[in-house]
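Of the protein chains in this complex, one is absent; all others appear in place.
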Amino acid sequence: MSASGATAKARPSVSLGGRFGGRHVVAVLSLVVILALWQVFGPAQPLFASYPSAIFAAAVSITLPQILPAWGTTLVGFSVGLLIAIPLAIAIGVAMGRSRLIDTVLGPYVNALYVTPRIALIPLLVLWFGLEFQLRVAIVVLSAIFPMIVNTYTGMRHVDRNLLDVGRVFTATRRQRLRTIVLPGAMPYIFAGLRIGTARALGGIIVAEMTASLTGIGRRLVNYGTFFEIDKMFVAIISIGIFGLLLTRSLVVLQRRAAPWTHAVRLR
Amino acid sequence: MLRIDRLHKGFGQAEDLVVDGFDLELQPGEFVTLIGPSGCGKTTVLRIAAGLLPPTSGMVYVDGNESLGPSRDKAIVFQHFNLFPWRTAIDNVAYGLEIQGVPKPRRIETAREYLALVGLEGHARKYPWQLSGGQQQRVGIARALAINPKLILMDEPFGALDALTREYLQGQLQRICVERGLTVLFVTHSIDEAIYLSDRIVVMGTRPGRIISEFTVEMPKPRADYNFRALPEYGRVRGEIWGLLEQQLARAEATA
Partner (left out) sequence: MSVISTPTPETWRRRPGRRGRGGRGGFLRTRTGTWLVRAVTFAVVIGVWQVYGSAVNRALFAPASAVAAAAIDQLTGHPSILEPLVTSFAAFFLGTGIGVLVGIPLGLLVGRSRSVEFVLDPYVTFLYVIPSVAFVPLFVLWFGFDFKFQTALVVESTIFPMMINAAAGAKNVEADLVDGGRSFGASQWQIMRTIILPGSLPLVFAGLRIAFSSAWVGVVVAQMTGALTGLGGLIKIYSTTFQTANMLVPILVIMAVGVLIHALTSRLLVRLTPWHQPDAEMSEENA
């Protein structure tokens, strides 16, 4: 991906069928074993670990009336926050990449906020934004924006110099080089920023809901815990995991669609 | 066509001279090769001619006009292809026209023509990573030709390719150059490549980079049509150039 693409060649996918077949068989087998053990030993500790059949029963009974509505509330704040954070982050990242003044002024603060636990700010955000929608939006923006800015900026700085030369030879203006070379070149980084940013936003929104809100999946999770409803708690945790997976996978798909040349994305 | 006049180029604080007094003139339709050992400044000359580097002193003229920056008259083919990985073959070829503001249908049509010229009409929708090295460089050549420049600069364009692909592309390039009467300034390390392609070969020496000799190759083109390597002229030119370069290498060895 990096230099000139001279050496970039399609890597042959090694016997995809056989490998993934084996992988799936092993995965299913190990899952069956784990569930069986859990089912056998879990009931002895009902307040501690629950067990698969109870969790499944809980899932059947609460998914529609409780889990999905809670997710609905959470996701409204999550999406609005991302809709604000993504364009803002890319704009700031590009501005920092283009202007040394903006870079010098904002750089230290962006980098500091990038590496600090922003959840520490939640109590302050509660004072400013209340307990619900605005708080969610605020924590999502705050969690997602810095990794995205840093990645956009880093991507712009790492654009292949040789490709910029091509632009110059073909008399591209600064603006044309930004559009045709710098931004596409920064794409892999921007997508990495999206992955980190959305993951952090998910963490942030759940912490906010657990510590402050009266609704949302985070609050549901805490409530189940408070009333020792372990089976339901597991349903909530698993639903968070499923959402996390969906989020990561959909970003991979999006990247394949929107930037097919960055085919070397990792799939985990 | 192209005239390079008393070119000097120094780098760094001490302004160590990399190119010291380089003069060259290319006639329209002429294919001229710069050859020399590593560090003789041939790539520097080419980059200055392309407008990618400013000279310390001296001037570059195209058709009598000063031409120190990049311009639409000049196009370059790079050693490592430098295709845009995010553009398909045809969009890579259309790049220069897009920058010039040519409307999309027209530039795609032109790009298609040039892809066909280099024999890649079937690969228009492929990305660079889906093409072999030789195919990638053909896209690179088509991209340079597509803006219809007066002058084409080539910086060891076949240096990163295997020997067979290289020979094949040399033949293709010469055919295109003869058909279209292109004016080319070409940089290479290979004496054989220089003789195969050139009307004129300029031999450069190191420390500082300068012209030490010039050869005119009289064999008729396209040379792929006959065994030009069997002609006595080939052996004579090859021997003389090697003699000069060997001296340069020995001198560099001794002073190193």
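All chains are identified by letter, namely A and B, in their written order; residue positions are counted from 1 within each chain.
Criterion: contacts are C-beta pairs under 8 Å (C-beta built on N, C-alpha and C of every residue); 3 or more make two chains touch, one makes a residue touch a chain.
Just so it is clear, the model here is predicted, and its values are computed rather than measured.
Q: Under the definition given at the start, what are the shown partners of the omitted chain?
A: A
Q: Based on the whole complex, identify which of A:Leu124, A:Leu214 or A:Leu254 touches the chain you can't see.
A: A:Leu124
Q: Just checking the interface: what residues of subunit A touch the absent partner chain?
A: Missing-chain contacts on subunit A: residues 1-3, 22-23, 26-27, 30-31, 47-48, 97-105, 108-109, 112-113, 115-124, 126-128, 143, 147, 150-151, 154, 157-161, 174, 188-189, 192-193, 195-196, 199-200, 202-204, 206-207, 210-211, 218, 221-222, 224-226, 228, 230, 233-234, 236-237, 240-241, 244-245, 247-248, 262, 264-266, 268.
One rule holds in what follows: only the chains that are shown with their structure count from here on.
Q: Could you work out how far the Cα centre of subunit A sits from that of subunit B, in whole Å?
A: 47
Q: Along subunit A, where are the residues that touch subunit B in the complex?
A: 1, 3-6, 8-10, 160, 162-163, 165-172, 176, 180-181, 184-185, 187, 259-261, 263
Q: Quick one: which bits of subunit B touch subunit A in the complex? Just the residue numbers, please.
A: 50-52, 70-72, 74-76, 78, 80-86, 95-96, 98-100, 127-130, 133, 136, 147, 160
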